[in-house]
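Heads up, one of the protein chains got dropped from this complex, but the rest are sitting where they should.
Naming follows writing order (A, B and C), and every chain is counted from residue 1.
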């Protein structure tokens, strides 16, 4: 099996991958929780801190103007990555959770009316459930659940049926499941929702890592993701939305930088995107994120997608052969996430035993308890792949899992 | 004049201070907007990214457990810095603006009742005004302004009078003005507010940098600040509040990590502080913040306060002698912030001309427009001092200002 | 075959595997004086503990039903052994010792009862797994505190 780029060379960009855990080489299969950072990201942040740093936007001196340029260049990089119509459509938040909450508060309370409905799917991350529950409980919006089938795919007929009464104002749905790997049929979702007059937001936390996302081609209304899963720093997330929607939305958080003028009687708001960016932003993180975006785009999403498809196919093939192992999620269109359980061992014991061999996987409900209930499980173990993951690492995982299964026999 | 520690040695910790701007050595007098980062902070973040990084809290593998330890150690460091009763009283946010908004939403909408009043002062940063205006407009809480006198000190008689009708539920007030340098009489504020049954929050964004803050000694109820002004990274802020208050407050943002259990019908919340920390936190920034706190504490606030007092005295002495220059803010108790205007030159022109000599000061309304109105000004120029600031740098500022004044004659 | 698993056995000692697979006390007591539930929301571990007291108020018998990992089941089972014949205070003291041991990996003043629980000490490396080991204890202590007839609910979080 060939891979579409030189993984060995890619791995050299990641100092951390040379670490050993208890004398064993680190096999990091938890990129879906958070990805490791390439040298380019580390260097960009260090260089800012060592040579060019000040607060942004309120500048007037060299360091501030140049730091503002560097920070705002992150907006351009992200706009380019997502093919946004305009850089002003890119709002920086602190995480995808922050982005989802921003929309749930500002669009949810400012634009959606009590009595309207929001659709999420049965395989959402808690970050795309809890903000809508709060909206439901505080603002009287109904929460509807789009069911999935036993392969972990969205039931499109049932999905469409949720629109029957014309009450749905917004669909907020994962673009790729962090548990099942399912990539949802974005085009179809948007067509159905728009036909019924509803807006669509994709939670792209996982999807953006694995494939090229073009918001104009998707024709969606909101798209959110987070830096730390795309090889960037923690502390920065992205909200993209159509300019006219952002213009119509009231601000969410109040503070510096998001105002046009302030008197005690009344304040007026800055233009988007600044209207939604209260306070000193995540400056260093923006600079790091730009480096991550540039680095990923230099590799190219065609190569990344092909590499991850090869890894995923290999993992499914190898893991399927292990006795007593069940893979959860069999969607046609899927990304580099493989959840599994063993018949004789609890997922936590599996994860701990793998860890003792240097293999980092995650076990638990993966912040998707409703999905676990749907699957009839408490927890799964989950291996997730990144640009730097190798076929050999998957072999190590499979071989060790075979031994763990025997150990618990 | 002697300084209480070896500034030259301190400066060696800051690679950026060796930069030149247009061939002139950088004189960075904008630490009040954001401080530069010492080597210890840069190294801690780099070391995490190079050797020990994964997502936190949901771990089970070595990298995740160790990263969680490192991140949670930041909570201990901050609890120690502030003398919190318990580490669970430390909530990490993305900025002090985030902290203030969290309290305005959760305490403001969850605990304060319509008809109650919130007091802020006439010298607040927009971050401590706008969230309360939003609360006023959305929740029916009254906003009362504590006036200042011409020295820039809180008028304590007028302050106390604001409590006359027993409606005040919360005082949210700066612990140190970012424009005037005024340190507010925290003990007296707390005594008056508590005597009238109101809680007190201090915006410590500036104060925490300049002196030891002991929340138990202050006897306040909330204290908020931000990492990037305390020589730490951007993207992380702190909210301290009494445990029983945090316990009573409803969560603000929803998502991963802040829940105890989730079903579509109902979710339950994690214990504090996690209840308020939705989503992947600012992990690398927490690690950087711990390094900053440790570094600052190793120097010691006695030394820092003495150094900054010496700098401020010197600056006031030197600047007062410049013809046509007015210093705004003459409080008895003050920190290392000096705002000024020149009679013949606009603050922006002053800042630009200083910049061309390598001197970074800020000019504008400093996110405190209502204070500017109170002072009858559009803008001031502002020099702010950090641990690394030298008396010689202040001399350079004063000498250059003298020339700027002549230039505009 | 055992020797090929040496590298896996440092944490999952034979006792843990055995007790995890074939717990001796994994049943609801036919008659009982107190019961309580515990759950660990982080991982979905769930346990219910039943207690029967001796005439002198010490614990005569402990039973449990658990859904969870080998660590939590083994811990519940070893706990049931070790608390038999103990008073409430005694049990609380033993738990304090146990918690220190699984938190630190060491047992400075190890009495025979703690010695019996020592196979679990390896979890100290995994703070998130420590909660698996302590969950049954939290349920047990809640049962000891409970008013008869009530089912207390506790969480190891």
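The criterion applied here is as follows: contacts are C-beta pairs under 8 Å (C-beta built on N, C-alpha and C of every residue); 3 or more make two chains touch, one makes a residue touch a chain.
If you're wondering where the values come from, they're calculated on a predicted model, not measured in any experiment.
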*Could you tell me which shown chains are touched by the chain that is not displayed?*
A, B
_Chain not shown: contacting residue from B:144, B:365 or B:382_ = B:365
*Looking at A:259, A:338 or A:387, which residue reaches the missing chain?*
A:259
*Which positions on chain A touch the chain that was left off?*
57-60, 62, 65, 68-69, 259-261, 270-271
*asked:* Under the stated touch rule, tell me which residues of chain B contact the chain that is not displayed.
replied: 345-349, 352-353, 355-357, 363-365, 372, 378-379, 403-404, 406-408
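The definition used in the following text is that only the chains that are shown with their structure count from here on.
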*What is the distance, in whole Å, between the centres of chain B and chain C, each centre taken as the mean of its C-alpha atoms?*
46
*For chain A and chain C, what's the span in angstrom between their mean Cα positions?*
38
_Where chain A touches two or more other chains, by residue_ = 348, 352, 355, 363-364
*asked:* Quick check: what residues of chain C touch more than one other chain, meaning two or more?
replied: 42, 126, 129
